[in-house]
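The complex is shown incomplete by one protein chain, all other protein chains being positioned as in the whole.
As written, the chains take the letters A, B and C, and residue 1 is the first residue of each chain.
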Amino acid sequence: MSLASDVPAGSPRLHLSKDVQQIVYRLLAAGLICLALGIATDAFFTTNNILNVLRQASLLFFLASGLTLVILTGGLDLSIGANIGLSACLAATVIKATGSPVLGTLTGLATGCAIGICNGLMVAKLRIPSFIATYGMLWVLHGITYYYMAGETIHGFPPGFRQIGSGHFLGIPIPVYLMVVFLVAGTIFAQRTVWGQQIYAIGANPVAARLTGIPIHRRLILVYGFSGAMAGVASIVFLARLNSAEGDIGEAMTLPAIAAVLIGGASLFGGIGSVFGTFIGALILTLVLNGMNLLAINASWQPLVTGAILVFAVWLDMYGRKKA
Amino acid sequence: MPAVPGVAVALVGLAVLFAIASPGFLSPGNLSNILVQSVILLLLALPMTLIIMTEGLDLSMGAVLTLASLVLALIVVATQSLVLGLLGAIAVGLVFGLANGWLVAVLGIPPFVATLGTLGAAQGLALIVSDGQSVVGIPRFVRQVYSGEMAGIPTPILIGAGFYALFHVLLYHTRFGTYVCALGGNRDALTLAGVRWRPLLIAVYMLGGATAGVAALLMTARMNAGHPTAAIGMEFDAIAAVALGGTSFEKGNGWIFGTLLGVLTVGVLRNGLNLMAVPSSVQVACIGALVIFALFLDGMRSQKS
Amino acid sequence: ADETIAVFTKNQTNPYFQTVRVGAEAAAKAMGAKVVHYIPTKPDSIPEQLSQIEDVIVKKPSAIVFVPVDYKAMVPGVEQINDAKIPVVNVTDRSAGGKFLAFVGADDYSLGLETGRYLLKEMGGKGNVVILEGVKGSLTNVDRVRGFNDALKEFKDVKLLASQPANYQRLQGLQVMENLMQSHPQIDGVLAANDAMAIGAIEALDGANRKAKVVGINGTKEAVDAIKSGKLLASGDYNGFLQGCIGTMVAIRALRKETIVNEVVLKPTVVNASNYKPYDVPLESRSCPSWSDAAALSVKTN
């Protein structure tokens, strides 16, 4: 049974605007940070800086958007960072060896996707808890990547390829377009397709979902495969932006990606969350880094400030949604 | 728990494998090595088991350990008193535990995010109090805590055994333990039984903090220094050991002996691979494969029943 | 001979340590010994390196070539090696305690100082600079940044705009640089505590069509390429290959009761457009110097 205080209950009067309200409250947290930064430094509210923040958020968002679906099913994918590392290194090798960015891109995407599908198989078919399956996968991938790269880097890619990461179109960076595409596609997939609904249902109650005839194995494999493929996408944009691949490039991104999803309002227990929320989460994390750099906050203080803002942003979002 | 859990199979299998492959493995010295090396991780994994049983998570543990270790080092260097230093370290742990518990239980912030936030805070404070430098000049008697012996048994093993016993009793023989299980399994059941769950949940996180404080003593004694990045990321090892031991992330399904086995399995694996001089990149992959394998066994079993 | 040399390095991710390992292997191969590497699976992990020492002592290698993950925190580990009576050579970071056959290294402080000086000189002693720091709290970072700052003190007309952490990560180097460019319209120089961040910063500058002189540290292959193409001004190097070579040679010679040196402090080299040639050779095809050349670098000889 549930006690009244713990149950989010909807009132019919607010229903029409409830979804909108949730978005508003989520944006509020990001908005407040923007406002504070805008007041603190003139450099913040410039077109350049906004585009800059968006472009920086895009990499994190690619990773986090795939992860959102995994978390919606009540799982977790800890291997995405390591996945980026291996996908990028293989893609880079192929580009170097064949001179063809297309082949390289395909390699990166395929590697990412294959790793994701392995995760999915382990979680769905072998029934290994996702935390462990992907944690194990993380180590396996690191091992392979370190062995393969032996501390070296691969760098120098064709300019055409590099457009994906550092090019502009109509003054707006290409990764930002890509981000919008994935934001829209991800939102439509999650909210407006049968598969998306089934993914929510699996996260909300896997037992009930199975007994409702949802093919949970296939959906789980799909979701992990998708998360892996998004890591592949991130690895390609990464290569294109940084013009270089090394084994540990993704390592520092796993935790922020999970954080972005959770700041975006998702629950680790599944069934709650949205791709748009994740976008806001990625934005908040990026804004915090941007702000600290703009204000040149002392390096020692940065983890502390980040932590405090994180907790505050999530609290605000939750508080707001409780009110809504 | 299944009759023979995967983690036990993995542990025994590895031990046999290494005993055959590497002559030094079964020497008393090496076995005591493995145990001693596992103690700090065990001290984090024990409370982590309880926290995970409440459907929680504590990502701040490694950073809190680090901060506590620095505070301990600073206090010991200043006062030459081990007791004061330890109290300081435990106090740091308790304060962070309280903060974690308060964020999770009272403000209702998801544990992952809440403790990620305090992780940042602890890491930042560690950098600030140490100015990014190691703290050295730790007196000899602190080192004794790690390298000393009692009745021929290394002190860390005694401490580890003591804490294991403590947590075992706490979980299975006290009210607190029963309630920990209920916190994850069905919080409403506690409320209906007239038990206030929020203070309990806070207590669980504080217990984690305090134990991290004790682990900080061992860590400081081991390094003979306080270091601002010493235990960063250790919480993930602890979480993995707990999961390896068969504790699940939902519904308060935990097993403290499994955690012990999980910690030992990781210890044996790393030690054995080092003895066999397996290259680091292959070691990394082996750790991953083992972790998957152990849980795969459990998965197979649960599929059958 | 059948000596086994255990080589301890800090991580598998930093190309610098790869050069140390390759150097050690080259030396061992030349002298007919065997090398086994011990690298923490988690980069720069103090507890892990301590555990590895304990595990290795069980195996009793002939000698150890040791790069401490942290020069202070690893002292108990060194003492354990001493207690086990295994000869050990200290490479790269000078350990704060323990007994060593020899120290072979270059210190991060002078590396930072020299590299910083070079950039500031090239800037004509004036302009605005930013520092990209490595992992806060890691020893290399502390010393390199201290070196940068001391170099800055020598050039009164150079203004330090910001000193921000990018954790030795390429992506963060890029992003932090992008952010810094937003609030600072004029940046003339970038002091990065490693090459990855330096190259990230260059990408950021390129992306914004801005120019600044950038220096990094480590003298990696990638940095040399960037120097060749004129994108990177210079990279400080303390020659990991040579350190690996000499450290291992000392260890083996000591085992064979040959003469050794007990202190080799390599002078940092600032690799730039005029002197990059020797660095442009693939690692595998480099070879260790002869013992007499190596001994000539020593500060004191036994």
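Going forward, a contact is a pair of C-beta atoms (placed from the backbone, for glycine too) under 8 Å apart; a residue touches a chain by one contact, two chains touch by 3 or more.
In this section, contacts and distances are computed from a predicted model.
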Chain not present in the shown complex, as UniProt names it (candidates "Cytochrome c oxidase subunit 4", "2-oxoglutarate ferredoxin oxidoreductase, gamma subunit", "Sugar ABC transporter ATP-binding protein" or "ABC-type Fe3+/spermidine/putrescine transport system ATPase subunit"): "Sugar ABC transporter ATP-binding protein"
In the full complex, displayed partners of the excluded chain: A, B
Touching residue (missing chain; options B:Gly13, B:Pro139 or B:Gly185): B:Gly185
Touch criterion as defined above, residue of B:Ala78, B:Leu107 or B:Ala193 at the omitted chain: B:Ala193
Which of A:Thr73, A:Thr134 or A:Gln198 contacts the chain that the document leaves out: A:Gln198
Chain A, residues in touch with the chain not shown (by the definition above): 1-4, 7-12, 15, 18, 191-198, 200-201, 204-205, 207-218, 271-272
Contact footprint on chain B, counting only the chain that is left out: 169, 173-175, 178, 181-182, 184-186, 188-195, 251-254, 304-305
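Methods note: only the chains that are shown with their structure count from here on.
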Chain pair with the higher count of C-beta pairs in contact (A-B, B-C): A-B
Rounded Å distance between chain B and chain C, as computed from the means of their C-alpha atoms: 33
Shared interface positions of chain A, touching two or more other chains: 139, 142, 146, 299-300, 302
In chain B, residues with contacts to at least two other chains: 127, 132, 279-281, 283-284, 287
For the chain C and chain A complex, residues of the former touching the latter: 12-15, 17-18, 21, 41, 43, 133, 136, 161-165, 167, 169-172, 174-176, 178-180, 182-183, 196, 199-200, 203, 206-207, 220-222, 225
Chain A-facing residues of chain B, complex: 55, 57, 103, 107-110, 112-114, 116-121, 123-125, 127-128, 131-132, 188, 191, 236, 239-240, 243-244, 248-250, 279-292, 295-296, 299-300, 302-303
List of chain A residues in touch with chain C within their complex: 41, 43-44, 46, 48-49, 52, 55-56, 59, 139, 142, 146, 150-153, 155-156, 166, 238, 241-244, 246-249, 252-253, 289-290, 292-294, 296, 299-300, 302
